[in-house]
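Of the protein chains in this complex, all but one are displayed in their positions.
Order of writing sets the labels: A and B. Residues in every chain begin at 1.
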Amino acid sequence: FCPPGVLPLCRQPPAWGRAARQPPGPPQPPGLPLAPCRAFSNSKILVELDESSGVATMKFKSPPVNSLSLDFLTEFCISLEKLENDRACRGVIFTSAVPKIFSSGLDITEMCGKSKEHYAEFWRAVQEMWLRLYGSNMVTVAAVNGSSPAGGCLIALSCDYRIMVENPKFSIGLNEAQLGIVAPFWFKDTFVNVVGHRVAERSLQLGSLHPAPEAHRFGLVDEVVPEEKLQEKAAAVMAQWLAIPDHARQLTKSMMRKAALDRLIAHREEDIQNFISFISKESIQKSLRMYMEMLKKKKS
Amino acid sequence: FCPPGVLPLCRQPPAWGRAARQPPGPPQPPGLPLAPCRAFSNSKILVELDESSGVATMKFKSPPVNSLSLDFLTEFCISLEKLENDRACRGVIFTSAVPKIFSSGLDITEMCGKSKEHYAEFWRAVQEMWLRLYGSNMVTVAAVNGSSPAGGCLIALSCDYRIMVENPKFSIGLNEAQLGIVAPFWFKDTFVNVVGHRVAERSLQLGSLHPAPEAHRFGLVDEVVPEEKLQEKAAAVMAQWLAIPDHARQLTKSMMRKAALDRLIAHREEDIQNFISFISKESIQKSLRMYMEMLKKKKS
Partner (left out) sequence: FCPPGVLPLCRQPPAWGRAARQPPGPPQPPGLPLAPCRAFSNSKILVELDESSGVATMKFKSPPVNSLSLDFLTEFCISLEKLENDRACRGVIFTSAVPKIFSSGLDITEMCGKSKEHYAEFWRAVQEMWLRLYGSNMVTVAAVNGSSPAGGCLIALSCDYRIMVENPKFSIGLNEAQLGIVAPFWFKDTFVNVVGHRVAERSLQLGSLHPAPEAHRFGLVDEVVPEEKLQEKAAAVMAQWLAIPDHARQLTKSMMRKAALDRLIAHREEDIQNFISFISKESIQKSLRMYMEMLKKKKS
């Protein structure tokens, strides 16, 4: 159910999928074995598609913390669109190739000391990521193998199912308030749809980062497992979801998520203007600069 | 709070209730004892009204699986309307007279190889059942004494309270997706109102049938009891709800359910057209025929 108003993103020809978008041709001649696994990679994300199961794995590989820069978001959307258009692909598992971190969320350098045009382009890319992921026709499973604050948490929340490594040192949550900023309404809508109004209200106001076991207790993640079981568990959950006829599952998913998707689509430009005027405030710029200074000192 | 737009269904004169619909007359002369229990029955449903408690029991007796055929739905609505209009009746307990099954849901034979006019009539009857049950002024308790998939689950969800036999062989859920079809939006609204958005999203997409103890764990049913305690428990719950002044309870119920009822009423014809065009698709007809074949083989 590709939501109307989502911009076409394919600015570069897809690495595969051209054949997939065409009507199904005659069966492959027996002498021509299909590659069991195809992979493509760009600078931030590695994608592997297992054609026998129809399941792709999207691995975030943008050290040190998989932050959601404009480049990362663009690659994410292009990769997702390729898979969406590839008939060989029915489900995607999202995970990280960087130890201890799933994704640290939006890249603060994109929000600091840049032009209004840049802020607009960046925010549109953040919206695009969510519209495509929350509205994906594929089964989407987050295999959260590290901490996942803010935008990282949003990626997990937008999937159909969330499995997290049970390590209590890994935490997850929409902690924007802690940084003095506010999660946009569609982050909030996605959160409420997962954990309910009360838990969302408290967690968002406190900007809470929940250790994995706590996140599991109130349903922010569906399951916690030991790290060595994560990929196996994700594959098992994926198989369970893929056992349902695609068409019925997709229409049901659309029915559940359409209201939230439509709300952003209807207020997309307004949301961009809101972001620009908020982020352009000197007080916000100052606190983001201080936060970046702090991160730099921490690193060195 | 009889919702506007609900069609009058009383195509046949009610077996009782004529007096009830009239303004209250003088008190009964003392020499004329009231019948303590009145019963009426049609081919699919048996109704017994205990006048001392004001509680009716509606027993589904349409073997083999109490499927919701057009006949069943019509009798259901007529029986419910009779009780609704009978001042002696303040609450209804729904249960099954068929062992191991509460109701198997919509009758597939009504959706297979029939005319568009038939599909329209059938779907209008399904809507009517829900509008009358979800919007009933009476206290409604589901005493679920067997499995209850799809439309059977909807009946339970539409009651004020659900008690289920704790046998894990009995399951309940909106499993439409498993059959390649999609639960209509008002099934979904009813489900979300009971279990919340997240549980509904997952359960509907997977078309899950939940064993009674699991259904109880996440609130799809309010209570599980041993089979021999079911009727006793249902009566006790009913007494608790009837202790509240009718007027206040009814207005409160209306306040909670009006939004969902109004949504179907506003889109009723559209929902019928959607159903017809969906069910008329050759691919859907084919999978329903295959499903019926499978059921037939299973039986023999």
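The rule is simple: a residue touches a chain if its C-beta (ideal position, glycine included) is under 8 Å from a C-beta of that chain, and two chains touch if they have at least 3 such contacts.
Every value quoted in this text rests on a predicted model; they were computed, and no experiment measured them.
Student: Which residue from A:39, A:120 or A:182 sits in contact with the chain not drawn here?
Tutor: A:182
Student: One chain isn't shown here. Among B:194, B:215 or B:272, which residue touches it?
Tutor: Missing-chain contact among the listed residues: B:194.
Student: Touching the hidden chain in the complete assembly: which of B:37, B:97, B:236 or B:251 does that?
Tutor: Residue touching the absent chain, from the options given: B:251.
Student: Taking the full complex into account, what residues of chain B touch the chain not shown?
Tutor: 160-161, 192-196, 219, 222, 240-241, 244-245, 247-249, 251-253, 255-257
Student: Please identify, in ascending order, the residues of chain A that touch the omitted chain?
Tutor: Contacting residues on chain A, toward the hidden partner: 176-183, 185, 188, 196-198, 200-202, 204-207, 287.
Here is the rule we go by: only the chains that are shown with their structure count from here on.
Student: Return the distance between the CA-based centres of chain A and chain B, expressed in whole Å.
Tutor: So the centroids are 40 Å from each other.
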